[in-house]
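Every protein chain except one is present and positioned as in the full complex.
Let's look at subunit A:
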Amino acid sequence: MEAMNTAAGPAPKPVNNRSSDVLLEVALYVFAVLFLIVLMYPLYFIVIASFSDPSAVANGRVWLYPQGFTLDGYKELFKHDNIWTGYGNTILYTVVGTAIGLIVNISAAYALSRKDLVGRKFLSLFFIFTMFFSGGLIPTFLTIRDFHLYDTFLVMVLPFSVVVYDIIVARTFFQSSIPGDLWEAAQIDGCGNIRYFISVVLPLSKAIISVLGLWIAVGYWNSYFNALIYLKNPDLHPLQLILRNILITNQMQTALGSGEAAQIAMRLANMMRYSVIIIATVPIMCVYPFVQKYFNQGVMIGAVKE
């Protein structure tokens, strides 16, 4: 990413100091800083609020740094077992789902990238058609129920693991970065397709494997739709569904009633809204800067049109 930007930056270092160019430069950086503030402040606010005294937050005294530093919001999290069950479930779904997704999509993409695959056009169309046309919610729901997948672990990791967009991105990658001569050479050595794929193609494809792996993992970590539709048993619920109860439908609060004890409980429930956002988002935010360059690469591979 960076190398590319350097290579094709806006212009050779500006030799002509036109006033319009200087004006542009100033406006550019002023705007960039404003933009950063608008983007970062809400996130920063959640962080400082999660460490602050809830009444200070409610009264609007928290602006730039925590007021009345406290960890009560985080301690409160430990009183709710369902948060941690959800956390465990999400980790499990993410790990298993990503593994399945990678195997399924990468191997299909490789097969479709080979020009000597008979029926390649038809098979590509077979997948691409599903991007634009689908049975819809109820028919899909009935299918899942017919296969006895409703309310099971499997429904969260298997049925929707084929992502056609990811297949297209990976196919483009294979076409542009695996030289065709390699396969001819391997064939002469008596190497079959599957062994060739596993021992030659995959080791050359770390970039695309990282990109898709991360896309899929982020998708699993953040999704709530499939859980909402296909899960009933609360022990199977992923973190996002529990977050929805805490942050949006406020189930924790309405169950409390009134009175002084209830008020304290409500205060804590309010605090928990900040800390729960932090623990749900930090894992991804921590990984992301390290893998950012792969993400960018992926978007670029996807942008290359055949």
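Assume contacts are C-beta pairs under 8 Å (C-beta built on N, C-alpha and C of every residue); 3 or more make two chains touch, one makes a residue touch a chain; residues count from 1.
Heads up, the rule we're going with is that contacts and distances are computed from a predicted model.
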According to its UniProt entry, is the unseen chain "Fe-S cluster assembly protein SufD", "Probable DNA metabolism protein", "Sugar ABC transporter permease" or "Putative DNA modification/repair radical SAM protein"?
-> "Sugar ABC transporter permease"
Where the complex has a chain not shown, which of A:Ser107, A:Thr152 or A:Ser210 is the residue touching it?
-> A:Ser107
Sort through A:Leu71, A:Leu142 or A:Leu204 and give me the one touching the missing partner chain.
-> A:Leu142
In the full complex, which residues of subunit A touch the absent chain?
-> 2, 4-12, 14-16, 18, 20-21, 24-25, 28, 31-32, 35-36, 38-40, 42-43, 45-46, 57-58, 60, 103-105, 107-108, 110-112, 114, 116-118, 123, 126-127, 130, 132-144, 147, 158-162, 167, 192-194, 196-197, 218, 221-225, 229, 240, 243-244, 246-248, 270, 273-274, 277, 280-281, 284-285, 288-289, 292, 295-296, 299-300, 302-303, 305
